[in-house]
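A single protein chain has been omitted; all remaining protein chains appear in their positions.
This part shows chain A:
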Amino acid sequence: MLKAVILIGGPQKGTRFRPLSFEVPKPLFPVAGVPMLQHHIEACAKVPGMKEIILIGFYQPNDALSRYLSSAQQEFKILVRYLQEFAPLGTGGGLYHFRDQILSGGPSAFFLMNADVCSEFPLLEMLRFHRDHGDVHCAVVLATTANRKQSLNYGCIVESQKTHEVLHFVEKPATFVSDIINCGIYLFTPEIFTHIGMVFQRNQEEKLYSGCSWYRAEVIHLEQDVFTSLAGQQQLYVYKTQGFWSQIKSAGSAIYASRLYLNQYLQTHPERLVSSQEGGCTVNGNVFIHPTALIDPTAVVSVLLGPNVSIGKGVCIGAGVRVRESIILHGASLQDHCCVLNSIVGWDSTIGKWARVEGTPSDPNPNDPFAKINSETLFRDGGLTPSITILGCNVNIPSEVIIRNSIVLPHKDLSRSFKNQIIL
(Lines give C-alpha, C1' and ligand atoms only; values in the text may rest on other atoms or scores of the structure.)
Protein backbone atom coordinates (compact mmCIF):
# COMPACT_ATOMS: atom_id res chain seq x y z
CA MET A 1 0.00 0.00 0.00
CA LEU A 2 1.15 3.51 -0.81
CA LYS A 3 0.64 6.98 0.63
CA ALA A 4 1.40 10.51 -0.46
CA VAL A 5 2.48 13.49 1.63
CA ILE A 6 2.06 17.02 0.28
CA LEU A 7 3.83 19.94 1.96
CA ILE A 8 1.53 22.93 1.72
CA GLY A 9 3.46 25.55 3.70
CA GLY A 10 1.70 28.34 5.59
CA PRO A 11 0.86 32.03 5.55
CA GLN A 12 4.44 33.19 6.19
CA LYS A 13 5.50 31.34 3.11
CA GLY A 14 4.37 32.31 -0.36
CA THR A 15 4.75 36.07 0.13
CA ARG A 16 5.65 36.37 -3.53
CA PHE A 17 2.11 35.31 -4.22
CA ARG A 18 0.62 38.38 -2.62
CA PRO A 19 -1.90 39.95 -2.94
CA LEU A 20 -3.58 36.80 -4.22
CA SER A 21 -2.54 34.85 -1.13
CA PHE A 22 -4.44 37.30 1.09
CA GLU A 23 -7.71 35.72 0.06
CA VAL A 24 -6.93 32.08 -0.27
CA PRO A 25 -4.10 29.80 0.86
CA LYS A 26 -1.71 29.51 -2.04
CA PRO A 27 -2.16 25.74 -2.45
CA LEU A 28 -5.84 26.38 -3.18
CA PHE A 29 -5.22 29.05 -5.81
CA PRO A 30 -6.82 27.94 -9.07
CA VAL A 31 -4.37 26.90 -11.75
CA ALA A 32 -5.93 25.79 -15.04
CA GLY A 33 -9.35 26.07 -13.47
CA VAL A 34 -8.84 23.87 -10.41
CA PRO A 35 -7.01 24.41 -7.10
CA MET A 36 -3.24 24.02 -7.35
CA LEU A 37 -3.36 21.03 -5.00
CA GLN A 38 -5.90 19.20 -7.12
CA HIS A 39 -3.36 18.44 -9.80
CA HIS A 40 -1.27 16.67 -7.14
CA ILE A 41 -4.25 14.85 -5.66
CA GLU A 42 -5.55 13.72 -9.04
CA ALA A 43 -2.14 12.33 -9.93
CA CYS A 44 -1.87 10.50 -6.61
CA ALA A 45 -5.38 9.08 -6.80
CA LYS A 46 -4.50 7.49 -10.15
CA VAL A 47 -1.73 5.37 -8.64
CA PRO A 48 -2.91 1.82 -7.86
CA GLY A 49 -2.53 1.03 -4.18
CA MET A 50 -2.64 4.69 -3.09
CA LYS A 51 -4.66 4.71 0.11
CA GLU A 52 -4.16 8.07 1.79
CA ILE A 53 -3.00 11.59 1.08
CA ILE A 54 -1.62 13.58 4.00
CA LEU A 55 -1.21 17.32 3.81
CA ILE A 56 1.34 18.85 6.16
CA GLY A 57 1.57 22.58 6.74
CA PHE A 58 1.12 25.32 9.25
CA TYR A 59 -2.01 27.08 8.04
CA GLN A 60 -4.57 27.40 10.80
CA PRO A 61 -7.50 25.17 9.96
CA ASN A 62 -9.77 27.36 7.86
CA ASP A 63 -13.00 27.00 5.96
CA ALA A 64 -11.49 27.02 2.53
CA LEU A 65 -8.98 24.31 3.31
CA SER A 66 -11.37 22.05 5.21
CA ARG A 67 -14.07 22.40 2.58
CA TYR A 68 -11.65 21.57 -0.17
CA LEU A 69 -10.31 18.52 1.62
CA SER A 70 -13.69 17.00 2.26
CA SER A 71 -14.78 17.58 -1.33
CA ALA A 72 -11.52 16.07 -2.60
CA GLN A 73 -12.07 13.05 -0.42
CA GLN A 74 -15.53 12.55 -1.84
CA GLU A 75 -14.55 13.12 -5.43
CA PHE A 76 -11.45 10.95 -5.51
CA LYS A 77 -12.62 8.32 -3.03
CA ILE A 78 -9.39 8.48 -1.11
CA LEU A 79 -8.56 9.46 2.45
CA VAL A 80 -7.28 13.05 2.64
CA ARG A 81 -6.07 14.52 5.92
CA TYR A 82 -4.47 17.76 7.03
CA LEU A 83 -1.86 17.67 9.77
CA GLN A 84 -0.93 21.07 11.13
CA GLU A 85 2.63 21.66 12.29
CA PHE A 86 2.88 23.49 15.61
CA ALA A 87 5.43 25.78 14.03
CA PRO A 88 7.10 25.99 10.61
CA LEU A 89 9.44 23.01 10.68
CA GLY A 90 11.07 23.18 7.27
CA THR A 91 10.76 20.65 4.45
CA GLY A 92 11.76 17.73 6.68
CA GLY A 93 10.65 18.69 10.18
CA GLY A 94 6.92 18.20 9.72
CA LEU A 95 7.55 14.95 7.89
CA TYR A 96 9.54 13.64 10.80
CA HIS A 97 7.14 14.97 13.39
CA PHE A 98 4.23 13.10 11.85
CA ARG A 99 6.14 9.97 10.92
CA ASP A 100 3.92 7.69 12.96
CA GLN A 101 0.83 8.88 11.13
CA ILE A 102 2.57 8.54 7.80
CA LEU A 103 3.71 5.00 8.57
CA SER A 104 0.48 3.82 10.14
CA GLY A 105 -1.00 0.96 8.15
CA GLY A 106 2.44 -0.06 6.96
CA PRO A 107 2.87 1.59 3.56
CA SER A 108 5.75 0.08 1.55
CA ALA A 109 6.63 3.52 0.26
CA PHE A 110 5.24 7.06 0.10
CA PHE A 111 5.54 10.03 -2.19
CA LEU A 112 6.51 13.43 -0.86
CA MET A 113 5.75 16.52 -2.93
CA ASN A 114 5.76 20.28 -2.57
CA ALA A 115 2.40 21.93 -3.21
CA ASP A 116 3.91 24.78 -5.16
CA VAL A 117 5.20 22.80 -8.09
CA CYS A 118 3.49 22.21 -11.41
CA SER A 119 4.30 18.84 -12.91
CA GLU A 120 3.23 15.93 -15.06
CA PHE A 121 3.65 13.85 -11.89
CA PRO A 122 5.23 10.71 -13.42
CA LEU A 123 4.49 8.77 -10.24
CA LEU A 124 4.09 5.34 -11.89
CA GLU A 125 7.39 5.78 -13.69
CA MET A 126 9.06 6.70 -10.40
CA LEU A 127 7.65 3.52 -8.82
CA ARG A 128 8.90 1.42 -11.69
CA PHE A 129 12.30 3.06 -11.48
CA HIS A 130 12.38 2.41 -7.75
CA ARG A 131 11.70 -1.29 -8.27
CA ASP A 132 14.31 -1.58 -11.00
CA HIS A 133 17.17 0.27 -9.40
CA GLY A 134 19.35 -0.15 -6.40
CA ASP A 135 18.40 -1.33 -3.00
CA VAL A 136 14.71 -1.64 -2.21
CA HIS A 137 15.31 0.76 0.70
CA CYS A 138 16.48 3.64 -1.47
CA ALA A 139 14.88 7.00 -2.00
CA VAL A 140 14.11 8.44 -5.43
CA VAL A 141 14.33 12.13 -6.32
CA LEU A 142 12.49 13.37 -9.38
CA ALA A 143 14.72 15.67 -11.43
CA THR A 144 14.62 17.71 -14.61
CA THR A 145 17.16 19.64 -16.67
CA ALA A 146 17.69 23.39 -16.32
CA ASN A 147 20.02 25.71 -18.18
CA ARG A 148 23.35 26.40 -16.56
CA LYS A 149 22.60 29.87 -15.28
CA GLN A 150 19.22 29.03 -13.80
CA SER A 151 20.37 25.81 -12.17
CA LEU A 152 21.92 27.92 -9.42
CA ASN A 153 18.40 28.70 -8.16
CA TYR A 154 17.57 25.09 -7.44
CA GLY A 155 18.87 21.97 -5.73
CA CYS A 156 21.54 20.55 -8.01
CA ILE A 157 22.13 16.85 -8.48
CA VAL A 158 25.24 15.09 -9.72
CA GLU A 159 24.20 11.73 -11.12
CA SER A 160 26.06 8.51 -11.83
CA GLN A 161 25.37 7.85 -15.48
CA LYS A 162 25.49 4.09 -14.94
CA THR A 163 23.54 3.55 -11.74
CA HIS A 164 21.58 6.82 -11.52
CA GLU A 165 22.72 7.20 -7.97
CA VAL A 166 22.90 10.71 -6.57
CA LEU A 167 26.61 11.27 -6.08
CA HIS A 168 26.35 14.82 -4.89
CA PHE A 169 23.52 17.13 -3.89
CA VAL A 170 23.78 20.85 -3.19
CA GLU A 171 20.97 23.33 -2.64
CA LYS A 172 21.23 26.63 -4.60
CA PRO A 173 24.98 26.58 -5.13
CA ALA A 174 26.86 29.81 -5.73
CA THR A 175 28.76 28.30 -8.65
CA PHE A 176 27.69 25.84 -11.31
CA VAL A 177 27.50 22.24 -10.15
CA SER A 178 25.03 20.47 -12.40
CA ASP A 179 22.16 21.24 -14.74
CA ILE A 180 20.10 18.42 -13.25
CA ILE A 181 17.76 20.01 -10.74
CA ASN A 182 15.51 18.77 -7.98
CA CYS A 183 11.77 18.91 -8.76
CA GLY A 184 10.59 18.70 -5.16
CA ILE A 185 8.84 15.38 -5.77
CA TYR A 186 10.22 12.28 -4.09
CA LEU A 187 9.51 8.61 -3.43
CA PHE A 188 10.62 7.39 -0.01
CA THR A 189 10.59 4.12 1.86
CA PRO A 190 10.10 4.12 5.64
CA GLU A 191 13.90 3.92 6.00
CA ILE A 192 14.09 7.63 5.21
CA PHE A 193 12.99 8.34 8.73
CA THR A 194 16.12 6.68 10.08
CA HIS A 195 18.20 9.22 8.23
CA ILE A 196 16.00 12.14 9.19
CA GLY A 197 16.04 10.88 12.76
CA MET A 198 19.82 11.12 12.83
CA VAL A 199 19.65 14.73 11.69
CA PHE A 200 17.04 15.40 14.34
CA GLN A 201 19.25 13.93 17.08
CA ARG A 202 22.22 15.91 15.91
CA ASN A 203 20.20 19.12 15.96
CA GLN A 204 18.98 18.41 19.47
CA GLU A 205 22.53 17.88 20.69
CA GLU A 206 23.71 21.05 19.01
CA LYS A 207 20.96 23.00 20.64
CA LEU A 208 21.80 21.58 24.01
CA TYR A 209 25.44 22.51 23.70
CA SER A 210 24.98 25.86 22.00
CA GLY A 211 22.42 27.08 24.52
CA CYS A 212 20.43 29.03 21.95
CA SER A 213 16.85 29.18 22.98
CA TRP A 214 15.52 30.67 19.77
CA TYR A 215 16.94 27.92 17.61
CA ARG A 216 14.22 25.40 17.00
CA ALA A 217 15.80 21.95 16.92
CA GLU A 218 12.84 20.36 15.18
CA VAL A 219 13.36 22.40 12.02
CA ILE A 220 14.84 20.10 9.40
CA HIS A 221 15.59 20.98 5.80
CA LEU A 222 15.35 17.86 3.74
CA GLU A 223 17.59 19.19 1.00
CA GLN A 224 20.40 20.72 2.99
CA ASP A 225 20.32 18.49 6.06
CA VAL A 226 19.38 15.07 4.69
CA PHE A 227 20.08 14.77 0.98
CA THR A 228 23.52 16.30 1.06
CA SER A 229 24.67 13.64 3.53
CA LEU A 230 22.76 10.81 1.85
CA ALA A 231 24.38 11.53 -1.50
CA GLY A 232 27.08 9.07 -2.48
CA GLN A 233 25.93 6.45 0.06
CA GLN A 234 23.95 4.34 -2.40
CA GLN A 235 20.79 5.49 -0.64
CA LEU A 236 19.58 8.24 -2.96
CA TYR A 237 18.70 7.80 -6.62
CA VAL A 238 17.57 10.23 -9.26
CA TYR A 239 14.88 9.72 -11.89
CA LYS A 240 15.04 12.28 -14.69
CA THR A 241 11.79 13.25 -16.33
CA GLN A 242 11.23 14.72 -19.78
CA GLY A 243 7.77 15.85 -18.75
CA PHE A 244 6.88 19.45 -17.98
CA TRP A 245 7.77 20.94 -14.61
CA SER A 246 7.77 24.40 -13.06
CA GLN A 247 7.82 26.03 -9.66
CA ILE A 248 4.85 28.19 -8.77
CA LYS A 249 6.35 30.91 -6.62
CA SER A 250 4.98 34.11 -8.12
CA ALA A 251 1.70 35.08 -9.72
CA GLY A 252 3.41 35.10 -13.11
CA SER A 253 4.38 31.49 -12.68
CA ALA A 254 0.73 30.62 -11.96
CA ILE A 255 -0.12 31.75 -15.47
CA TYR A 256 2.76 29.76 -16.91
CA ALA A 257 1.73 26.69 -14.88
CA SER A 258 -1.83 27.12 -16.14
CA ARG A 259 -0.55 26.95 -19.66
CA LEU A 260 1.30 23.70 -18.95
CA TYR A 261 -1.70 22.08 -17.27
CA LEU A 262 -4.22 23.32 -19.87
CA ASN A 263 -2.02 21.75 -22.49
CA GLN A 264 -1.97 18.51 -20.51
CA TYR A 265 -5.79 18.53 -20.46
CA LEU A 266 -5.72 17.75 -24.18
CA GLN A 267 -4.69 14.26 -23.15
CA THR A 268 -5.97 13.87 -19.59
CA HIS A 269 -9.14 16.02 -19.30
CA PRO A 270 -10.32 17.19 -22.72
CA GLU A 271 -13.74 17.86 -21.19
CA ARG A 272 -12.23 20.76 -19.25
CA LEU A 273 -11.23 22.61 -22.44
CA VAL A 274 -13.56 24.74 -24.53
CA SER A 275 -13.75 24.13 -28.21
CA SER A 276 -14.66 26.88 -30.64
CA GLN A 277 -17.42 24.96 -32.37
CA GLU A 278 -19.88 24.96 -29.51
CA GLY A 279 -21.69 28.02 -30.84
CA GLY A 280 -20.11 30.02 -28.09
CA CYS A 281 -17.30 32.49 -27.96
CA THR A 282 -14.30 32.35 -30.27
CA VAL A 283 -11.43 30.42 -28.76
CA ASN A 284 -7.70 30.33 -29.53
CA GLY A 285 -5.61 27.51 -28.08
CA ASN A 286 -6.47 26.05 -24.66
CA VAL A 287 -9.15 27.74 -22.61
CA PHE A 288 -10.95 26.67 -19.44
CA ILE A 289 -14.38 28.19 -18.78
CA HIS A 290 -16.25 27.24 -15.62
CA PRO A 291 -19.77 26.04 -16.50
CA THR A 292 -21.31 28.81 -14.39
CA ALA A 293 -19.51 31.62 -16.23
CA LEU A 294 -21.79 33.79 -18.34
CA ILE A 295 -20.89 35.33 -21.68
CA ASP A 296 -23.16 38.01 -23.19
CA PRO A 297 -25.62 35.91 -25.15
CA THR A 298 -26.34 38.64 -27.71
CA ALA A 299 -22.73 38.91 -28.81
CA VAL A 300 -21.05 35.67 -27.88
CA VAL A 301 -19.10 35.33 -31.08
CA SER A 302 -17.45 38.75 -30.64
CA VAL A 303 -15.67 37.51 -27.50
CA LEU A 304 -12.17 36.13 -28.16
CA LEU A 305 -10.51 34.04 -25.43
CA GLY A 306 -7.13 32.38 -25.32
CA PRO A 307 -4.61 31.03 -25.63
CA ASN A 308 -4.04 30.04 -22.02
CA VAL A 309 -7.11 31.49 -20.34
CA SER A 310 -8.96 30.24 -17.26
CA ILE A 311 -12.38 31.71 -16.50
CA GLY A 312 -13.63 31.02 -12.99
CA LYS A 313 -17.04 30.42 -11.39
CA GLY A 314 -19.76 32.92 -12.12
CA VAL A 315 -17.58 35.26 -14.17
CA CYS A 316 -19.52 37.64 -16.44
CA ILE A 317 -18.10 38.54 -19.81
CA GLY A 318 -19.58 41.29 -21.99
CA ALA A 319 -19.58 41.74 -25.76
CA GLY A 320 -16.33 42.11 -27.62
CA VAL A 321 -14.08 41.16 -24.70
CA ARG A 322 -10.55 39.88 -25.31
CA VAL A 323 -8.67 37.76 -22.79
CA ARG A 324 -5.28 36.20 -23.42
CA GLU A 325 -2.71 34.47 -21.15
CA SER A 326 -4.73 35.34 -18.05
CA ILE A 327 -6.59 33.93 -15.09
CA ILE A 328 -9.99 35.43 -14.30
CA LEU A 329 -11.02 34.47 -10.78
CA HIS A 330 -14.50 33.69 -9.49
CA GLY A 331 -17.21 36.32 -9.68
CA ALA A 332 -15.25 38.83 -11.73
CA SER A 333 -16.99 40.94 -14.33
CA LEU A 334 -15.44 41.98 -17.63
CA GLN A 335 -17.48 44.66 -19.38
CA ASP A 336 -17.92 45.26 -23.10
CA HIS A 337 -14.84 45.61 -25.30
CA CYS A 338 -12.31 45.37 -22.49
CA CYS A 339 -8.96 43.70 -23.06
CA VAL A 340 -7.12 41.57 -20.46
CA LEU A 341 -3.62 40.34 -21.32
CA ASN A 342 -1.04 38.59 -19.11
CA SER A 343 -2.99 39.38 -15.95
CA ILE A 344 -4.74 37.84 -13.01
CA VAL A 345 -8.10 39.44 -12.27
CA GLY A 346 -9.10 38.91 -8.66
CA TRP A 347 -12.32 37.50 -7.22
CA ASP A 348 -15.36 39.75 -7.72
CA SER A 349 -13.37 42.46 -9.49
CA THR A 350 -14.86 44.57 -12.26
CA ILE A 351 -13.19 45.80 -15.40
CA GLY A 352 -15.00 48.68 -17.13
CA LYS A 353 -15.81 49.09 -20.80
CA TRP A 354 -12.87 49.46 -23.17
CA ALA A 355 -10.46 49.25 -20.25
CA ARG A 356 -7.12 47.59 -20.83
CA VAL A 357 -5.52 45.48 -18.10
CA GLU A 358 -2.17 44.24 -19.23
CA GLY A 359 0.98 42.73 -17.79
CA THR A 360 4.32 41.67 -19.15
CA PRO A 361 4.76 37.93 -19.57
CA SER A 362 7.57 36.44 -17.53
CA ASP A 363 7.74 33.19 -19.42
CA PRO A 364 10.95 31.29 -19.81
CA ASN A 365 12.78 31.71 -23.10
CA PRO A 366 10.84 29.56 -25.55
CA ASN A 367 13.98 28.90 -27.58
CA ASP A 368 15.71 27.21 -24.68
CA PRO A 369 14.13 23.82 -23.93
CA PHE A 370 15.59 23.80 -20.45
CA ALA A 371 14.80 27.37 -19.45
CA LYS A 372 12.70 27.73 -16.34
CA ILE A 373 10.52 30.60 -15.28
CA ASN A 374 12.49 33.37 -13.61
CA SER A 375 11.98 34.29 -10.02
CA GLU A 376 12.48 38.01 -10.50
CA THR A 377 12.73 40.37 -7.60
CA LEU A 378 9.80 42.75 -7.22
CA PHE A 379 11.95 45.81 -7.85
CA ARG A 380 14.81 46.30 -10.23
CA ASP A 381 16.85 49.43 -10.98
CA GLY A 382 14.70 51.48 -8.66
CA GLY A 383 11.45 50.57 -10.37
CA LEU A 384 8.88 47.81 -10.34
CA THR A 385 10.04 44.92 -12.51
CA PRO A 386 7.64 44.67 -15.48
CA SER A 387 5.54 41.65 -14.71
CA ILE A 388 2.06 40.16 -14.71
CA THR A 389 -0.62 42.64 -13.68
CA ILE A 390 -2.48 41.43 -10.61
CA LEU A 391 -5.81 42.78 -9.40
CA GLY A 392 -6.61 41.67 -5.87
CA CYS A 393 -10.12 40.71 -4.87
CA ASN A 394 -12.92 43.23 -5.33
CA VAL A 395 -10.93 45.76 -7.37
CA ASN A 396 -12.88 48.07 -9.66
CA ILE A 397 -11.28 49.34 -12.84
CA PRO A 398 -13.25 52.19 -14.48
CA SER A 399 -13.94 52.25 -18.19
CA GLU A 400 -11.42 53.30 -20.81
CA VAL A 401 -8.33 53.33 -18.58
CA ILE A 402 -5.15 51.30 -18.87
CA ILE A 403 -3.64 49.36 -15.96
CA ARG A 404 -0.24 48.11 -17.03
CA ASN A 405 2.44 46.12 -15.16
CA SER A 406 0.80 46.98 -11.85
CA ILE A 407 -0.35 45.23 -8.70
CA VAL A 408 -3.58 46.46 -7.12
CA LEU A 409 -4.35 45.45 -3.57
CA PRO A 410 -7.83 44.15 -2.67
CA HIS A 411 -10.97 46.28 -2.26
CA LYS A 412 -9.67 49.21 -4.26
CA ASP A 413 -11.62 51.46 -6.63
CA LEU A 414 -9.34 53.02 -9.20
CA SER A 415 -10.19 56.30 -10.88
CA ARG A 416 -7.49 56.63 -13.56
CA SER A 417 -4.78 54.78 -15.48
CA PHE A 418 -1.74 53.32 -13.75
CA LYS A 419 1.51 51.86 -15.06
CA ASN A 420 4.39 50.07 -13.31
CA GLN A 421 3.01 50.65 -9.81
CA ILE A 422 1.85 48.89 -6.71
CA ILE A 423 -1.45 50.48 -5.72
CA LEU A 424 -2.24 50.09 -2.04
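Here is the rule we go by: a residue touches a chain if its C-beta (ideal position, glycine included) is under 8 Å from a C-beta of that chain, and two chains touch if they have at least 3 such contacts; residues count from 1.
Quick note on the criterion: contacts and distances are computed from a predicted model.
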* Structure fact -> Matching the hidden chain's UniProt record against "mannose-1-phosphate guanylyltransferase", "Cullin family profile domain-containing protein", "Mitochondrial inner membrane protease subunit 2" or "Phosphatidylinositol glycan anchor biosynthesis, class H" returns "mannose-1-phosphate guanylyltransferase"
* Asked: Looking at A:40, A:195, A:322 or A:412, which residue reaches the missing chain?
  -> A:322
* To do: Check each of A:160, A:302, A:396 or A:421 against the chain that is not shown and name the one that touches it.
  => A:302
* Structure fact -> Which of A:76, A:193, A:265 or A:354 touches the missing chain? It is A:354
* Asked: Taking the entire complex into account, which one of A:226, A:341, A:373 or A:408 touches the absent chain?
  -> A:341
* Structure fact -> Residues of chain A touching the missing chain are 302, 304, 319-320, 322, 324, 336-337, 339, 341, 353-354, 356, 358, 400, 402, 404, 419
